[in-house]
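Yeah, one chain of the complex is gone here, protein chain that is, but the others are all in their spots.
Per-chain residue numbering starts at 1, and chain names A, B and C are given in the order in which the chains are listed.
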Amino acid sequence: MNFELDMAQCLLRDNLDNFLARQYRFEARRQIVLGEPGWQPTLWRRFADELGLLGAGLPEQAGGSGGGAIEHMLVMEAFGKALVVEPYLECCVLAAGVLARSPGDAATALLARIAEGSAIVVPAWSEPVGGVATQARRTPDGWQLDGRKAVAVAAPWATHLIVSAQVEGTTGTSLFVVPRQAQGLALQSYPTIDGRRAADLECAGLALTAEALLGTAGASQALLEQMLDEGAAAVCAEALGVMARLHADTLAYVCERRQFGQAIAGFQVIQHRLVAMHLKIELARAATVFASLSLSKTARERALAVSTAKVTVAEACRFVAQNAVQLHGGMGMTDELPLGSYFKRATAIEREFGDVDHHLRRHARLERVAA
Amino acid sequence: MNFELDMAQCLLRDNLDNFLARQYRFEARRQIVLGEPGWQPTLWRRFADELGLLGAGLPEQAGGSGGGAIEHMLVMEAFGKALVVEPYLECCVLAAGVLARSPGDAATALLARIAEGSAIVVPAWSEPVGGVATQARRTPDGWQLDGRKAVAVAAPWATHLIVSAQVEGTTGTSLFVVPRQAQGLALQSYPTIDGRRAADLECAGLALTAEALLGTAGASQALLEQMLDEGAAAVCAEALGVMARLHADTLAYVCERRQFGQAIAGFQVIQHRLVAMHLKIELARAATVFASLSLSKTARERALAVSTAKVTVAEACRFVAQNAVQLHGGMGMTDELPLGSYFKRATAIEREFGDVDHHLRRHARLERVAA
Amino acid sequence: MSDEVFTRDLCSWLDANLPASLCTAMPEDEIPWGGSRGRFPNPDTRRWMDAMAARGWTAPTWPRMYGGGGLDATRAAILQQELRRRGARPALFSFGLWMLGPVLLEYGSEAQKQRFLPPIVRGEARWCQGYSEPDAGSDLASLRTKAVDAGDHWRVDGRKIWTSYADEADWIFCLVRTDTGRKHGGISFLLIDMKSPGISTRPIRLISGSSPFCETFFDDVAVPKEHLVGPLNGGWEIARKLLQYERQNVAAAGFGGELKRIEARARQLFGIDAQGRIADAALRERIAHADMYEYATRLTMQRAQREVDAGQASSASSVVKYAAAHANQQHYELMIETLGYEGLGWQGAPYETESLEQTRKWLRSKGNSIEGGTSEINLNVIARRVLGLPGGA
Partner (left out) sequence: MSDEVFTRDLCSWLDANLPASLCTAMPEDEIPWGGSRGRFPNPDTRRWMDAMAARGWTAPTWPRMYGGGGLDATRAAILQQELRRRGARPALFSFGLWMLGPVLLEYGSEAQKQRFLPPIVRGEARWCQGYSEPDAGSDLASLRTKAVDAGDHWRVDGRKIWTSYADEADWIFCLVRTDTGRKHGGISFLLIDMKSPGISTRPIRLISGSSPFCETFFDDVAVPKEHLVGPLNGGWEIARKLLQYERQNVAAAGFGGELKRIEARARQLFGIDAQGRIADAALRERIAHADMYEYATRLTMQRAQREVDAGQASSASSVVKYAAAHANQQHYELMIETLGYEGLGWQGAPYETESLEQTRKWLRSKGNSIEGGTSEINLNVIARRVLGLPGGA
């Protein structure tokens, strides 16, 4: 593993950190998350216009800066630190990744709209009972989709959705671009535990043009799996930011909180707990960087590195978040500090893109043995 | 769970503790364990004659005192505290339990010899590859046994063995009493990690009389399972003694060992570790007492209680033993303190009569849900 | 009257007075907290409370002169047993009953007992507890809410936190500072009417949503002199007794016991194998593991209770709070795991109400190792009192 940030990457990270420190203060964020629409579309445009953020990881022919996994990692970590709810992950990592690998002018055009901030594209791949039961049928004018999708995060904010379905007569997975306003598409939106918005989708006689299909019918399973690994690596990077904040807040709290005539930071048990949190974050960081660097390798290498990162990060999230609450004592249980929101995001990340069991199982299946 | 020791039980425990404190000092034990035969047959007779120990848990008609699971528990805990290697478990709990439940005068007579200390009967139930591959064939004079048994603890000291086998034409398990000197029986003896002696057995054309069969051919599976549960409960009780000593030694060591100008017992991290050890021992104690009281219940209740105890005890053993070593620092790694021997016994108990996985699996299979 | 006669009379009384609707599981909103603002969605709840209170059986062992049942230990046990046998809901939930009552019986003046105990027995007065302060949590004795002698009354100023149900209570029992020169020796135990001018409360929102906890503010509150319990500056001894009591209480409350539900969900989410077991072997074994831990904890509780009942000092009782918190947290971790997608919801459709409730209980369980003494403080206490290790913090 050889890894140094180049100048542009350092600049991207520093600019973003500075921007968020000024423009994304926690109290303002809390109000926005509680209200409607639950995010800041104007800020999204500033991400595109002022920071060039939305195209940071996109190919140059789509108006992006030609970056990739490392740029995604930097953005996600910064977003984690500031607990940004705007859908960079869903739109610029997941959907954009799928579009960038899909042939055709329509995909490239949509990608360009993502980079400039005028399209919010969000994938909807999971279903209430697992697998892909959503059916796509050829019609004279294109396609008709019928089925349901569950917990499509950021879907309420989307201009387009990328929906997985099974095309009549094929066995593999297919992906379709669906405009948000399409007839026959209904969204049931709701807040999630970590203050985001998600929706369950119902497609009933949803009519699409022929160009809505991405790539070849039935041939998108590998694309979907790559997308999920990229998503997992991205939330791992986000978790690094979330955990850094949880750790820093806790460190500050124990240095300030006095009991028994001294700062509780002086108690050895509390010191060791903070160190144990730090250790887990360090391991999580090493595994996450490696996973990001492995996204362009073979599917097997990618999967092993991502599963290792996701498990290492998930366990770190659990330990760090729970101990951050514990060391804050009663205050940690209240909804009055940023802590609570970071805690919830950390626990959500634990489960997103496959929980510990899922990735342990996948890893055991692939049976790599450390060299 | 209602549980009070009666007067006789208290007396038994106190007498035994006093006796062992005087007659079973650690340094003498160490020499005996390293030499031959690796135990003290004369002490065994004193257990019978002076303490009435060997019959404490046996029925009165066999010369015992009519006790049961509680007596076994008290003896095993005391043995654990003093790290006694003499085969009370194998002979007086396991073999005697099987004999007491077997019909026939031969069984009762052998039981009486156990109580008086003149027979050492030891079971040999496990085989190198699991299951029962040892075959018993009817002959004009009785039986012929052929097969192998693995890791029969205390077998090198036995006068008789109870060997499990499959009788030609039956599917269940059968049990046979085999005199140690029988033709066709060969023992390969060796020391185990915890300073005991065990043997692998080879039966080749081993001829037995008709009375050697205990009970009915093919009908002893339940008996064997009960024996294994009784064994598990007994080593749980032994573990309580072993852990009490590990904890006490560690407590004494940290109060005495000085570093940085103070006893290391003053460090909060060390205090909390000792408390955590204590907590695990308390849970292990509660689960063990309940398992002992459950040995006479239905097979299912017995199995659930024993598995709960064995898992709780095994995890306590691991945590307590490893932290006892850790808190002793370098001294804990040397073979110069009793600690090392207690450590090894604790880790052996972890695995005897089914390890954590085995009992978790059995418990999950029976699927009790806490009321 | 023999115990047999007592039992027979009790049974026929129960047959006549225990409403069938109260022999079912108790939903949160039907908990009979009593008090002047008591709510009884089911009128049977009220009837049952009143009937039990009339006999003094809401406080079975308290003396009859203070409204209690005056039962000895044997008969109290018979009463318990018969109620349990019928699956009867408790007639009254009350901090007055569980916490203040025993303190008044031991430390209160005759006048205080006569005035305060009967309304507790009858469920008329609802009490809350004013102990912790923002800067006095683990180090409770550093509390600063002060009661100043103003001649014919005390003048109380300060702020209490974690006062459960303060916004519903009629009275509060409080630790207050009456001497700033000494730490533990400057604390007194005071009873304060929540209707007194100058008292206000503010509910505390938790990460799990709304909660019964409040902050309670005292701004120049006048309290009659005779509402001091025990000697002036003698409050710490009372507080310690009460805290011990609270620890046991917290440990026993809301502890596990829903593994059946977890198993059912796991079957639903992961399917079953050929033997009808949860198909996911690792999860199945984790559930078995949690079950064992809960069971061992429960057995330890019973052992502690037996030793306490027998008048012995129990080293097991100190284990219980810690182990119960751990068991409960582990329990809800399993629960949330078996919820799958359902565990991501926060409110509203399409999530099932039960899933949302379980998710919030899971978040709430993170407080188990904090409230009633953090696990860290609890371990400190065990180190000193049980293992005899030298004191540090």
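Basically, a contact is a pair of C-beta atoms (placed from the backbone, for glycine too) under 8 Å apart; a residue touches a chain by one contact, two chains touch by 3 or more.
What you are looking at is a predicted structure, and each value in this text was computed from that prediction instead of being measured.
Undergrad: Quick one: which shown chains sit in contact with the chain that's not drawn?
TA: Hidden chain, whole complex, touched shown chains: A, B, C.
Undergrad: Pick out which of B:43, B:207, B:269 or B:293 touches the chain that's been left out of the picture.
TA: B:269
Undergrad: Of B:18, B:139, B:170 or B:326, which residue touches the hidden chain?
TA: Missing-chain contact among the listed residues: B:326.
Undergrad: Given the contact definition stated above, which residue among B:188, B:216 or B:296 touches the chain not shown here?
TA: Only one of B:188, B:216 or B:296 touches the chain omitted from view, namely B:188.
Undergrad: What chain C residues would touch the chain not displayed?
TA: 281-282, 285
Undergrad: What is the set of chain B residues that contact the non-displayed chain in the whole complex?
TA: 126, 128, 150-151, 188, 190-193, 195, 198, 200, 258-262, 264, 267, 269-270, 322, 325-326, 329-330, 332-336, 340, 343-344, 348, 351, 355, 357, 360
Undergrad: Residue by residue, what part of chain A touches the chain that was omitted?
TA: So the residues of chain A touching the unseen chain are 1, 3, 251, 255, 263, 265-266, 268, 271-272, 274-276, 278-279, 282-287, 289-290, 307-308, 311-312, 357, 360-361, 363-365, 367-370.
Keep in mind that, in the parts below, only the chains that are shown with their structure count from here on.
Undergrad: Between chain A and chain C, what is the separation of their C-alpha centroids in Å?
TA: Chain centroid spacing, chain A to chain C, equals 41 Å.
Undergrad: Please tell me the distance, in whole Å, between the geometric centres of chain A and chain B computed from their C-alpha atoms.
TA: A distance of 54 Å separates the two centres.
Undergrad: If a residue has to touch 2 or more other chains to count, which residues of chain C qualify?
TA: 376, 379, 393
Undergrad: Which residues of chain A are in contact with two or more other chains?
TA: Residues 267, 269.
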